[in-house]
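Have a look at this one.
Selected chains only, in their assembly positions.
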Amino acid sequence: MGVSFWLITLAMIGAAALFFLERRRLPTNWQAHVTVAGVVALISAINYHFLTGIWVSAGNVSTVYRVVDWQLTVPLKVISYHLVLTAMAAVSAALFCRLLVSSAIMIAAAYLGAANYLSPTLGFLVSPAGGPYILGELYLGEASKINANSGKEWAQSAFIAIRLIVTVGWAIYPLGYFMEHLGGGVDSGSINLIYNLADFLNKIAFGLVIYRAAVRDPAPERRG
Amino acid sequence: MGVSFWLITLAMIGAAALFFLERRRLPTNWQAHVTVAGVVALISAINYHFLTGIWVSAGNVSTVYRVVDWQLTVPLKVISYHLVLTAMAAVSAALFCRLLVSSAIMIAAAYLGAANYLSPTLGFLVSPAGGPYILGELYLGEASKINANSGKEWAQSAFIAIRLIVTVGWAIYPLGYFMEHLGGGVDSGSINLIYNLADFLNKIAFGLVIYRAAVRDPAPERRG
Amino acid sequence: MGVSFWLITLAMIGAAALFFLERRRLPTNWQAHVTVAGVVALISAINYHFLTGIWVSAGNVSTVYRVVDWQLTVPLKVISYHLVLTAMAAVSAALFCRLLVSSAIMIAAAYLGAANYLSPTLGFLVSPAGGPYILGELYLGEASKINANSGKEWAQSAFIAIRLIVTVGWAIYPLGYFMEHLGGGVDSGSINLIYNLADFLNKIAFGLVIYRAAVRDPAPERRG
Amino acid sequence: MGVSFWLITLAMIGAAALFFLERRRLPTNWQAHVTVAGVVALISAINYHFLTGIWVSAGNVSTVYRVVDWQLTVPLKVISYHLVLTAMAAVSAALFCRLLVSSAIMIAAAYLGAANYLSPTLGFLVSPAGGPYILGELYLGEASKINANSGKEWAQSAFIAIRLIVTVGWAIYPLGYFMEHLGGGVDSGSINLIYNLADFLNKIAFGLVIYRAAVRDPAPERRG
């Protein structure tokens, strides 16, 4: 299991290097998106390097250390998601606020539950409450309509890929939370493996989708 | 509480990477501003990495180690603040000198008080004396008038955001100083948490406001 | 033998620096290729630095730690290989999928055999099964025809060099697997030396061939 | 006192980052100057990081370790100084040689005295002998005349600032040498503080003056 921490550390370093180097040749209006994806990967790389050391010495990794990473990277990913939508169509600032607030609730409840400031059962009920809201926006709400009206093929496939990653990837966090705090006999190795997979999907795959959309965008201001 | 040191270390690294990468696509006259914001974040990242280690091994962090960081970053932030004003209108060199001197008084008094070269009570009275002066400049003085005369919407919102950060953020330092040296029963964890929040606000939020102003500036010499 | 780990660590760092710096002056359509080659070298450099430490302290390096690297770098190399083919002619997406799947089988079987989840003999039979398929594609299949139809001299010599590296380099892995798990009296030093040579050939030589092809491509959009 | 080592380490890192990032937007004929200033700061940052560790563990720092830094940075600074003069007017190669030789004498005598290869008193007499010569060049000699004939206001203020830094900064070294080897009761903390101040002035302030001159030079080939 410790190998999976080292694997993700290396993957995050590689992803950060890829995004930081390739952003230079992308269209100007996409560069900030890929920079944010690279910063997410860089922060995760450093935190996973730290988590690897903790795992090797202690044989377990408290979710509190993961929340440190999430407190920085989840807001960045919401910003990233909003930037992708604005690259496709005009998006209301209210949508951005709603996404940010629902993410903040998720992280705060997870942290309070992990650090035992809150009853685990209550944390479980509150934490994923933001999830269905975000999914509702993606499949039914304002964000969904924006996508349908956008005629660009590459933008639609990027939107669908992101929606899939958000659905699958963020569904893993409540699953891990349930296994960790409520489900009785689950070993900590499995829980960490699940969280590692979720981080891999939410950070690296998410960033690659944005990068690919940027490469396919036939923007005229693409640099040589 | 140790987690908050690690959190800020990661946040500073991310901020430094963001500013260093994005400065390339900004208008030329804004690049130096964002470089300075990135250097502030870089220096803080390294110092917070060092502070995290001290906290883990000793369970406390002397304010003397924080002053090392402030001696470098506060002058850089005053320079940064002055550069933002000059990007909006012609500013007198005297205003710059006044801002720099009042900052120097704040840091010097804080250092002398923290290192016990000065009576804590005297340090408390002298240290924040520079604060009201800076706020006076921002709300009533030359800097304030410059802002009112500037017709650019993005510049005014940046000015207001910076003024708010300076008001709230720099008001935290005297509060921490009071709690640390004069207020009796405050544990060192709370004091460090307060200083960490102040640094987060004064360095990362401050830098992000400058970055955002640079992105919104419709300068003709913006690079592709 | 420990010296060979340190040698490859240094070589990978040098290769990563070379690819990251030189990619800037290459034609735009080749930059992503060289970035990927550099990311492969960077990930390997960090993993070999880690392997060097394990070798010095333990006198042996488990193949499990090597598979961590391969799980990231082999898919990147298949992507890289596909990108080179697309730079020469239109390639079907199905070819890419076939190459990726056969590589995934190789790595998965090697990992399961090394970690003792699978009988070593079964692993040996399954693992290199992907190899002949890839070679078939290179010498007889769709990829081979693409090359023959391409009239560019530099592209053909790159294709032949890559085909040679893939043939020789990837043939070393089953050889090492056989020696490690089935061949009786082979010391671990020789096995690691073989794997080190294979990694040197497959990552650095492979990257250099791509880099050289990019330099020789007389693309009009070459940057100054 | 140990804090002053850490402070200068951070300042050198910040200066190196500033010079390396900003050099890109400077006029072409100034880029090499700022690169050299950044390399000086980088070498000093790494050496001061090393000195900080020695100070923490041993409570003292031998001047021999400082001379390692000076052997690299003083010649670079003389080159830098010569480059600034050539940016203003045609300068004879002989002037450059005279400056380099007199600097070499200073460092060699300081090293031989610090490492006890030479009588401290003799070292004290020989070491600063190069200093008056350099000052003579600056105030009375060929370099001085070049400056007077140059009509550029920004160039003259840069020349005056550099002359001041050289006069004050390099005068500190003989002072430290005298205190260390000849003056009786001076504690090593004060001597190191003096050397730290001298390095701060000679490397960071010197570099900032060159950077500022480069920013103010209205060269036509300034990059966007």
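Per-chain residue numbering starts at 1, and chain names A, B, C and D are given in the order in which the chains are listed.
The definition used in the following text is that a contact is a pair of C-beta atoms (placed from the backbone, for glycine too) under 8 Å apart; a residue touches a chain by one contact, two chains touch by 3 or more.
This is a predicted model, so every value here is computed, not measured.
Of the identical chains making up the complex, 4 are displayed, while the complete assembly in this file numbers 5 copies.
Everything that follows uses one rule, which is that only the chains that are shown with their structure count from here on.
Contacts with subunit A and subunit B are shared by no chain at all. Taking shared numbers over all numbers used, the subunit A to subunit C interface scores under half, which places it in the different class.
In the Cα superposition of subunit C onto subunit D, the rotation angle, rounded to steps of 5, is 145 degrees. Subunit B and subunit C have Cα centroids lying 48 Å from one another. One simple way to say how far apart two chains are is to compare their mean CA positions; for subunit A and subunit C this gives 30 Å. Judged by the touch criterion defined above, the protein chains link up one after another in an open path, with no loop closing it.
Pairs of chains meeting the touch criterion are A-B, A-C, B-D. Against subunit A, the residues of subunit B that register as touching in their complex are 3, 6-7, 10-11, 13-14, 17-18, 21-22, 24-25, 215, 224. Looking at the complex, you find that subunit B touches subunit D at residues 20, 23-24, 28, 31-32, 35-36, 38-39, 42-43, 46-47, 50, 64-65, 68-69, 71-72, 76, 221, 223.
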